[in-house]
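Note that one protein chain is taken out, while the other chains of the complex remain in position.
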Amino acid sequence: MTTTPETIDTEALRVTALDADASSRLPGWFVILWRNGKCRVGMLMLAAFIVIAVLAPVIAPYGPRLDEFGASEGPSAAHWLGTTARGEDVFSQLIYGARTSLIVGLVAGVLSTLIAMAVGLTAGYLRGVVDEVLSFFINLGLVVPVLPLMIVLAGYAPVKGLGLIIIVITVTGWAYGARIKRAQIITLRTRDYITAAKFAGDSTARIIAFEIVPNMISLIVVGFMGAALGAIGAEAGLAFLGLGDPQTVSWGTMLNQASLGGALTTGQWAWLVAPGLALALLITSFTLMNFGIDALSNPHLRED
Amino acid sequence: MLYFVRRAGFFLATLWAAVTLNFLIPRLQPGDPAQAMLNRLQGETTAVNPAQLEAIRKLLGTPDGNLLSQYWDYLGAICTGHFGVSYSYFPYTVTAMISSALPWTLILVGVTQMLSFAIGTLLGAWAAYRRNSRVDSVITLGSTFVGTLPFFWLALLLIFVFAITLNWFPDGGGYGGGSSPSWTWLFVSDAFQHSVLPAVALLITGPIGWIIGMRNNMVQTLGEDYARLARAKGLPRRRIALTYGARIAILPNVTGFAIALGSLLGGTVLVETIFNYPGLGRLLLEAVSNKDYPLMQALFLFTTIGVLTANFLADVTYGFLDPRVRRAEAV
Amino acid sequence: MALLEVRDLSVTYSPRDSAAVRAVDRVSFEVHDGEFVGLLGESGCGKSTLGNAVLRLLDRPAAITGGTIRFDGQDVTTTPEDDLRSLRWVDLSTVFQSSMNSLNPVITVRRQFADTFEAHSDALGNDLDVDARATELLEMVSLDRSVLSRFPHELSGGMKQRVALALALALEPRFVLLDEPTTGLDVVVQRDILDRLRVLQARLGFAVLFISHDLGTVMELADRVMVMYAGEIVEDQPAAEMVTRHLHPYSAGLLGSYADPRDQVVEVEFIPGRPPDLSQPHAGCLFQPRCPVAVDACRTVHPELLPASLGQVRCLLVEQSGDARVVLEKAAELRRRDQVFAAGLSERADAEPVLVVDGVSKVYKTRRGLNTTLTQAVDDVSFALRPGQVTALVGQSGSGKTTIARILTGVERPTAGSVRFKDEPVDHLGRGALRKYRRHVQLVFQDPFSALNPTRTVAYALSRPLRNHLGLTGAEARARAAELLETVGLSPADQYLDKLPHQLSGGQRQRVVIARALAPEPEVVVADEPISMLDVSIRAEIIALLDQLVRDRGIAMLYITHDLLSARLLADEVMVLNQGVMVERGPTLDVIAEAKDPYTRKLLAAIPRPGARDIA
Partner (left out) sequence: GCTGTEGQTTASSGDGMVDFLNYGDFGGGAAPKPNYNPYLETTKLSAADYIYEPLMYVEGYSCKALPWLATAYQWTDPQTLVYTVRDGVKWNDGKPFTAADVAFTFTMIKKYPALDLKGVWTYLSAVKADGNKVTMSFKKPAASVFTLVSDVRIVPEHVWSKVADPTTFTNATAPVGTGPMKVKSFNPRQLVVERNPDYWQADKIKVKELRFNKADAGGQVEQLKLSRGEYDTNAMFVQDIKKAYVDRDPKNHHYWYAPGGVISVYMNLTETPFNDAAFRKALTTAFNHQQVIDRAQLGYVTQASQSGLVVPGQKDWLPQGLADDGRIKYDPAAADKALTDAGYTKDSKGHRLGKDGKPISFSFKVPGSYVDWVAAADILIKNLTALGFNVTKDTPTPEAHDQERATGNYDMMFGVHGGGCNMYANFSDPLNSARTAPIGKKADSNEIRWQDPKTDELLSQLETSPDEGTQKQAVAGLVDIMMNQVPMIPIWYGAKWFQYDTKKAEGWPNEQDPYADGGNGLVVLTHLVPSSGS
């Protein structure tokens, strides 16, 4: 088979398309993620959630804590998802809840992932005494009694509300990730290219951040997803323990209040299902993005 | 040899620090045990009777004094294994409470954790093996969607549908009201029936983390040169996936699994509460909310030792599983 | 019917981020049962790609864009993957170019063999004694059976390659594709192994496609040699014919880059210019821009591969004139004058040593369950490196060369002895001091496949040392990186700067690794087999470059190699290592001319003589 002019033509077309691509000033990682169809859907979903959260006051028909409606009503034109046992509009709560849940999930997720990375990677990379000392703290972090620690933190922390929740979740949540990352880096640190980076004069921090981290992005992303999910769940749990600000509206507190408010017994399915579904969708958007993350840490996969 | 001495030294130091935290943190919480117990009994809308409070304090011998001597006693208790009498189950001892709850947790949660890990790892490996195919999407997306449904919500739903509405399974508890724990066939099958729903709930939400973790790792390893050589060697695809992809990809998860096993207790609070399961998790929650220091301390000690040991073992086995980490030291 | 029949095969890489590269372009050839075919060609010309295509192991973004491959009459391009499996290894095996990397890191060598046998138990039967068979195979590649219980990271580069080779022969396949299987092997072992390979081949009658840059070996061993250039086969001749009566100007250039290090006068020439950019369409002959004898027609007419002499050749001149050899000889004359590198031309003054190695030993401890085994990798080695001088370190594979390199550069600590850099001990430096030390001392890694971070572009890899050691940033660093790439023959540099390692051929990676080591303008360079994956022409060029750097900048260099020719060309002094012990040391000429140590003599004797088989 010989090459026909058409194939050459299509190749030329490709080249111009690529040039156009390169001229747009998007960061490389974004392009890589965007190319993956599933990842794109995930990013769009997440963006939608963020838009909803930001524009909550515009989108939500009522205030989240406005309790002037009939209690425990089923879905209607005025209240798409019905009302709570206290006469608040479930739909409005769902919209506003996106804010808290996103903030808590993302911020606490990011914070604990960062701490986990900083500690775990340093420990695993440096080994020796540093490792022993950091591992000591990681192990402590793993075994501190979480429940009472949360109560104690809530009792003494100077900040209250969302900030407190984020602190509590971060403080109690980083150790696991640190442990896993430490284990992983131990196998990566002996690669020749890491030694090469040392020859290039890179600092330890830089080697970790720029040589090692890109190779374990997928692991980090899994860790982040876990942390974010955990944070969103913990936020609800904290509210349940009375450590949260009961006035904040989040999907977690909604779920809690729905089940406490007898949504099951009075058959208010919309109230019970909506926040759970929203939560699952949010995490699903992360998972969808995960499909694109593969390609970040493994360049071979960028081609399909 | 020195290596082991050092490891053991750090292990003990960690243990001591953790044990001290276990002692301090509960005591930093506001409120006192007698009050907490009374509150549980009466609820928030009944006035507290001071005489009653006084009697309970006397009964528990609540040490409201010298923290240092309490600490000393506590260290002694750890060394001798005499954890004393539980406040919230007075006059039963902590040991009695824990030993009656432990098997339940071990069986239900231990088994489901292992199953979760096994299922999660297998599904994750399968997804990676069929990367970007429909199988991958179904496994990853499906499991995320189901697996991230809030646990208590899912659990309630299960109870509502399968226990209350369909009446297929009991609505909670470790065994029926009619039987009592023994090694008879009747009881075992009864206990099994009771464990189905909580196990299902755990198995729906449990594997997700392992799935995604395994998938991501394995996508990575399958892209390595040795996997390509394996393909060239004509190894069956499944075999490549297992011994070349999964075998190496599973390594980071091993640590995670060890910790998960070690911290069995912490993860069981929710499931045991909702399903009314007679395990350690519920005990823990109760101990914490009742400020039952003796029980709390013993339970935390369990977790501490569990996690630390699991960690230690994970570290040691890691060397066996991944020879690369054994590589002689380089700077 | 031929065993392997490749017709008009084209392979294109179409990465999403850069232009498509036609790495293999309408290649046709045949390999018959029991034939030993050599494949030579410029680094990056598509040899590995061709090999992978034949094995149907191309990964995206590479795809076969045309042509057929028939193995034993079966069309490999269309056979379903599952049917291919029965073919693989039993009939069709390979050693990858990245063979140092292709062993499963978490299982022992024994398991790697067992795996292979198990996968084809239907062909072998189940009652095979894995250990016995593996030992036999390892012996064939001159490895001790103790290797069986080791993990890949515990083996030296060459040992890994040999294990890979032994694996490839494990099932006595009918066809073996060897992609530079001996880059990490010293001549003795290489010779030994290849001789045995030939014997085995004669006995079992399997066919070999042998991709190599080692001209001498290829010419000596192969029945037939094909030369590839820019994705095309430009010449295909019986080996003896190729040595003496090659027709294509590129073949002539390649052979001109080869010399026998034992000769009195050693000169190598290299082909000026750079290969064409395969992502652009080209009219005319692809070699034309570099061809000293090109005529006008070469610019417009694309030559076809046509029968000539005893084989085939792709050259207009040959097509047109009856006797192209006359033209070629003239061309050779023309060229020799400017692109030549000769050994030992300048006299070197003795300077104060910068790096002194004193009685260094290294023992590796490996724990296997309860018992520990000790490996004495280096045993009481002393030497010094002087500015403006090159010290070559040659020796058997596994003799401890890489270990010395690692100790010298502070990667590994010696068990005994000391290393001093300008009177400062460096064997126990802390992290910060090491970084400073490495401003002056750089290492060229032996295995280019693991020395580059798979997630980082070439530009990044090069810009780091520039930034850290020279303070260059941004555009400056990029410009300098581009310059460096050009000097190591990666041109146009723009095309390579933004590539990721997996998009480069082995030789291209190796050159990036060299460029990176040279980037911070170090005082001491430790180069561990820096040119093993390069074609002879570019090899000569790089040697010239290194030589120039050493002389001009007064760099001290430890040059670890198996290639005695390059040692002869570059080194002032040669050290011979055998099982961790330094057995001989002296000025290059002396060592080569009158080696005292029996091992050294063996080494020298093993150097191939192209065409020798024919002559003999």
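As written, the chains take the letters A, B and C, and residue 1 is the first residue of each chain.
Here is the rule we use: contacts are C-beta pairs under 8 Å (C-beta built on N, C-alpha and C of every residue); 3 or more make two chains touch, one makes a residue touch a chain.
These numbers were taken from a predicted model, which means no experiment stands behind them.
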*Which shown chains does the hidden chain touch?*
A, B
*Of the residues listed, B:9, B:31 or B:76, which one is in contact with the missing chain?*
B:31
*asked:* With the missing chain put back, one of B:11, B:90, B:145 or B:162 would touch it. Which one?
replied: B:90
*Considering the whole complex rather than only what is displayed, give the residues of subunit A touching the chain that is not shown.*
67, 71-72, 85-87, 151, 154-155, 160, 239-247, 257, 259-262, 264-266
_subunit B, residues in touch with the chain not shown (by the definition above)_ = 29-31, 35-41, 43-52, 54-56, 58-59, 85, 88-92, 96-97, 100-101, 152, 156, 159-160, 163-164, 171-181, 273-276, 278, 282-283, 285-286, 290
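Everything below uses one rule, namely that only the chains that are shown with their structure count from here on.
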_Quick check of your reading of the touch definition: is the inter-chain graph here a line, ring, star, complete or other?_
complete
*Of all the other chains, whose mean CA position lies farthest from subunit C?*
B
*Approximately how many whole Å separate the CA-defined centres of subunit A and subunit B?*
23
*Averaging only over C-alpha atoms, locate the centres of subunit B and subunit C and give their separation in whole Å.*
53
*Centre to centre, by mean C-alpha position, how many angstrom separate subunit A and subunit C?*
46
*In subunit A, which residues are in touch with two or more of the other chains?*
190, 195, 297-298, 300, 304
*subunit B, residues touching no fewer than two other chains*: 251, 322, 324, 327, 329-330
*Which bits of subunit B are touching subunit C when the two form their complex?*
224-226, 228-237, 239, 243-244, 247-248, 251, 321-324, 326-331
*State the interface residues of subunit C toward subunit B in the complex, per the touch definition above.*
55, 57, 59, 81, 84-90, 93-94, 96, 98, 101-107, 115-116, 119-120, 151, 153-154, 164, 167, 364-367, 406, 410-413, 429, 431, 434, 449
*asked:* Applying the document's contact rule, which stretches of subunit A touch subunit C when the two form their complex?
replied: 1-3, 7-8, 11, 14-15, 18, 21-22, 35, 190-193, 195-204, 210-211, 214-215, 296-300, 302-304
